[in-house]
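Dumping the structure here so I can ask a few things about it.
For this view, one protein chain was removed and the others were kept in their places.
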Amino acid sequence: MSPGSAILATRAGSAGRSGLARRPVAVAVAGLALLAVALVAGIAAGSVTIPPGDTLGILGRRLLGLDIAPTWAATSETIVIDLRLPRVLTAMVVGGGLAVAGAAFQGILRNPLADPYVLGTASGAALGAAVAVLIPVRALVLEFGLLHGLAFLGALGAVFVVYRLSRVGASSPMTSLLLTGYAVSSLLAAGLAMAMYLSGAGLRQIFSYLLGGFDASSWGRLAVAAPLIALASLGIILRARALNGMLLGEEAASHLGVDVRRERAILLALASLATAAAVAVSGLIGFVGLVAPHVVRLMVGPNARVVLPLAAILGASLMVGADLAARLLGEIPVGVVTAVIGAPFFLALLRRARTGYEL
Amino acid sequence: MIAVDGVTVLYRDRAALRDVALRIDPGERVAVIGPNGAGKSTLLRAVAGLLRPAAGTVELGGQRIDRLDRQAVARRLAVVPQLPTLPFATTVEEVVALGRLPHEHPVRGMRPVDRAAVAAAVDRVGLGHLLGRDARELSLGERQLVLVAMAVAQAAPVLILDEPTVHLDLRHQVEVMELIADLNARDGTTILAVLHDVGLAAHFFPRLVLLDRGRVVADGPPSEVLAPDRIREVFGVDPALVRLGA
Partner (left out) sequence: MAAPLRSRAPRARREPRLAPILAALLVPLLLVLAACGPSSVVPTPPPDATSSTGPATTATPAAATSTPAPTFPLTLTDDEGTAVAVPSKPQRIVSLTPAATETLFAIGAGDRVVAKVEDIAAYPPEAGDLPVVATFEGVDVEQIVALEADLVVAGGLFFTPPDAITQLRGLGIPVIVLYAESVEQALAGIQAIGDAAGASEAAATLVASMRADFDAIAAATAGLDRPVTFYELDATSKIYTVPAGSLYAEMLELAGADPVTTDDSYEISLEELLAADPEVILLGDDADYTTAADVAARPGWGDITAVREGNVIPVEDYVLVTRPGPRLADGLRALVEALHPEALD
């Protein structure tokens, strides 16, 4: 056997690992199946027991327009259609959006520890929500209260401030963004602590927002949040080329035809928008946006074109599953579930990535 | 054709390049040499359109590079960057595939023609045995070769290399030089490389550009550029120490 053919043999053998065309399809199919199971289980479970046959009948009648004579109570229909369905769909959209935003932040900042909250969205949203609790106005716009509005604006405002501040005298934009994000987050956290101190009876409301959850989901809220999250996520997915270029750093990305500054600004805006809409509708739920992209990368490699859509599917499944677990365990906060699942997983991930993230 | 005309680049108050003029015709093979801090890398960055000169212009094929978008530049000019970091586990094949970013379909991504170009680049640089390995676990020299393969996959008429041999042992240095010479001779790729090793430059490049303190002090065949007096003056060493390959 000649050395040349040995090299060819190695290449043929490694093609299975690198087969970029086949493997993502299998992962996508598995992910969609997982998501479907989570959605069905999420609709079937709840504090009121509704027989699976009734649940299927209700879904068939209301969603598919099947001609099924109701054998169930009208309230069962309300619970399935107006409470559980919007709830699992909100969890799906939020989980998918956070996963895509997390993948984008990790790519833009070239930091595997980045998550959707790293540039101040979380602390900005939390402060916004806390301030809203202090303001005695009970207005509702499209089923959203002042709390959700200020949380949304707080998240976007925080990122905007971080972005602007990071550009002042920065020699390394990515490091500067991260450090500025940390500094601004700390400052906002101080504001949050102050607002919580002043909130009196509203403290519980702030706390419940900080823990996050989907128990307050409704069609009305979903109709506002879902298009925002979906469009922002789609925008990120369509910019996969730029994220791929940034894999080797911003200078290499420029050489590979990426207008780094422009793309970075657009990606930051889109990822922040998706995050802000997600946290406005569901509060602060950690780990999904951090872990989902990593799991996908472990399976299919770092190509953003593949990672982003798969992360969306996985993040959606994880979030629906976490919400289901939270409900079955007696309405414990979803953030607790995602942390309990996510933190050990993340530790395992860190051990596995033995070379760290410096080349 | 690359035309650098009267380019001055300032780093804060210090001039990294002063009034540099340079003309490189298609199919040429040019090495930029000079002592540390002479402005070699700055010249490459200016040619690649990564920085805006305080004065002067850079043209690529008759068009000012600062008026081309980055993708158009990347299709005409590939750069082998200095070793970057990788935030995530990335196989050699995935890194080489990044060279196709300027060409791939905006939505569908890599097409068969792109995959073929990646496979060809891998073969040409001889990385077949490393294809599925995590690029972060390779030796520095191997990583350097991966980046060369990425730039080859980019299939641009101009190839720019910034110190492509710093991390390589002698055998790999020679291999990379021969690869560059081959790309130049067989494919007609225009080569512009910054080289530390004056001997290697003199051996493999028919034209050298000597930079010193931001100025072009000599430009021509190695025998002219590396005149003993000039070596003593610019590098501050005994010319006898510089082994000229030719």
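All chains are identified by letter, namely A and B, in their written order; residue positions are counted from 1 within each chain.
As a working rule, a contact is a pair of C-beta atoms (placed from the backbone, for glycine too) under 8 Å apart; a residue touches a chain by one contact, two chains touch by 3 or more.
Note that the coordinates shown come from a computational prediction; the quantities given were computed from them, not determined experimentally.
**Q** Among A:232, A:253, A:285 or A:312, which residue is in touch with the absent chain?
**A** For the chain that is not drawn, the touching residue is A:232.
**Q** Mind listing the chain A residues that contact the chain we can't see here?
**A** Chain A touches the missing chain through residues 46-48, 73, 75-76, 78-79, 82-84, 133, 136-143, 145, 147, 156, 159-160, 163-164, 167, 171-172, 197-202, 204-205, 208, 215-216, 218, 220, 224, 227-228, 232, 261-262, 265-266, 268-270, 272-273, 330-331, 358-359.
The working rule: only the chains that are shown with their structure count from here on.
**Q** For chain B, which residues are in contact with chain A within the complex?
**A** By the definition above, chain B touches chain A via 48, 50, 69-75, 77-79, 81, 83-91, 93-95, 97-99, 101-102, 104, 106-107, 109-110, 122, 126, 128-129, 131-132, 134-137, 143, 154.
**Q** In the complex formed with chain B, which residues of chain A make contact?
**A** Its residues touching chain B are 6-8, 10-11, 13-15, 17-18, 20, 106-107, 110-112, 238, 240-241, 244-245, 247-249, 251-252, 254-260, 297-298, 301-303, 305, 353, 355, 357-359.
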